[in-house]
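The structure's right below; bear with me while I get my questions together.
For this depiction, one protein chain was excluded, whereas all remaining protein chains were kept in their positions.
This part shows subunit A:
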Amino acid sequence: MRTLVRPAVLRTPRGRFVYWSLLVLALVLFTVAFILPLYWMVTGGLKSSAEVARNPPTYIPEEWHPGNYADTWDRLELARYFGNTVVLIGGAWLLGLAIQLPAAYALSKLRPRFGRVVLGMMLLTLMVPATALLIPTYLTVTDVPFLGLNLVNNPAAVWLPAAANAFNIYVLKNFFDQIPGEILDAARIDGAGALATMWRVILPLSRPIIAVVSILSITALWRDFLWPMVVLPDPAKQPITVYFQRIADTTSLNMLIAGMVLASIPLVVVFLVFQRHILAGLTAGSLKG
């Protein structure tokens, strides 16, 4: 594909020299900027607590303590906080899909009266970022209208607000709009009701967009910090991210680092394995949105 630089230029000796110097420079610069910090974390977790605090620091650990990682896992009770995280993210993701998929299907294919008004009101919430509505949403969670429930310290305090995601509904609805009506008519003639049509016709066709929406939701939940910190004050209920912030000043540095490395591994590995799909889905999702 033709880009900014003329292909012929790249074949001249001078062009080739500039190209390769730029490439090598960029490789060195980006590796230092993005790999060195991660290397520093992983080796920091391997150092003794005396070595990790040393000035000047050591680039290669003098003594290797791989046992730090196992110790950290046990002493910081990481299994439990990982479990909390999985419950929070998994629940919010599944509940989100269970609410957003039927809503998008109804708005796209069943087209009820005032459907456009409903969609417009949902999209309006995109103008008001969730973080800025922290206070009233928190007060709502402490005393849910009509039910009088206090959801503080309950995973539902994370699940329910996350389900009110207009962006996901919009992206799903746009995708469903592309599915031709004839397929749905065929299903109806076969005697399928609305629910069966959604389950057996729409959802199997929508796997790619469901994957995109899932990736975006899960990463957003994984990155969220302020909301879970505020609605889950009970230390035993907190996700691993809130937990790290809470113990940061009272835990020895090498253990904190080892813990953060362990916490980062799952999503980084998932990303490295599926990076082609994730990056493709991400750019598609954001450009269409």
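Structure notes:
Here, a residue touches a chain if its C-beta (ideal position, glycine included) is under 8 Å from a C-beta of that chain, and two chains touch if they have at least 3 such contacts; residues count from 1.
FYI, contacts and distances are computed from a predicted model.
In the listed set "Carbohydrate ABC transporter membrane protein 1, CUT1 family", "Nitrate reductase-like protein NarX", "FAD-binding protein" or "Na+/H+ antiporter subunit E", the entry agreeing with the UniProt name of the missing subunit chain is "Carbohydrate ABC transporter membrane protein 1, CUT1 family".
Within the whole complex, the absent chain has one touching residue among A:145, A:181 or A:204, and that is A:145.
Within the full complex, the residue among A:70, A:86, A:121 or A:236 touching the omitted chain is A:121.
The missing chain, though absent from the display, is touched by one residue of A:4, A:60 or A:189; that residue is A:4. Where subunit A meets the chain that is not shown, the touching residues are 1-6, 10, 22-23, 26-27, 30-38, 40-41, 44, 53-57, 98-100, 102-103, 105-107, 110-113, 115-116, 118, 121-122, 125-129, 131-141, 144-145, 160-161, 163-164, 166, 169, 194, 198, 219, 222-223, 225-226, 230, 241-242, 244-245, 248, 253, 256-257, 260, 263-264, 267-268, 271-272, 275, 279, 282-284, 286-287.
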